[in-house]
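Structure, as structure tokens:
The complex appears here without one of its protein chains, the remainder shown in place.
For subunit A:
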Amino acid sequence: MSAAKELDNANPTVLSASELPTRRQRKDRNASAKVEGIRAILMASPSDTLDPFYMSDFSDTDSDDSTIQPIDEQEIYDLIAPISDPEHPLSLESLGVVKLQDVHLTSPPDPTNPAGLSRVLVELTPTVTHCSLATVIGLGVRVRLEQALPPSFRVEVTIKKGTHSQAEEVNKQLADKERVAAALENANLMGILRKMMEPCLE
């Protein structure tokens, strides 16, 4: 509930701040390099190499190919890495919020069992220990994975131990499917999440 309130206030600034610069960067990158400062260092090389994978992975999970090629940690990471931070026009990957080594996948012991469930655990590292948007970022990661992964994947998103002052509260909220479902019916919050997801769909 506190997240929703913060978002109500944050909405206008976030929309303009995250949306436009992201597009500009992508255009600039394609037209070869006018990115400035820290963004160039953070974004350029990983994004250039990974961008094609985003595209192919996205279409993979949308089709039935997932039964042919098992989904691995890298693929899960690639689904969430380009999500943009709600406050900055930067990807969660470039901010170090999501890290490949913090994506954990447990596959069912018997892959032929249709009732077998895969478990995904993503540990997030907030940029500051009092990040008020940790819940929103976590929600974005959970929603992105639930939408992109097959329904047999159970997604758990937590704050990495020792990186946030209210990690337990955030973790409990993110694990509560009823709260998540209700949050996704909040138009303001959905607006934020849609903006965060935009880089995933480009």
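Convention: contacts are C-beta pairs under 8 Å (C-beta built on N, C-alpha and C of every residue); 3 or more make two chains touch, one makes a residue touch a chain; residues count from 1.
Throughout what follows, contacts and distances are computed from a predicted model.
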item: Omitted chain, identified by the protein name its UniProt record gives, among "Anaphase-promoting complex subunit 11", "Probable cytosolic iron-sulfur protein assembly protein 1", "Piso0_000442 protein" or "Vacuolar fusion protein MON1 homolog"; value: "Probable cytosolic iron-sulfur protein assembly protein 1"
item: Footprint left on subunit A by the chain that the document does not show; value: 1, 113-115, 117, 150-152, 154, 172, 175-179, 181-182, 185
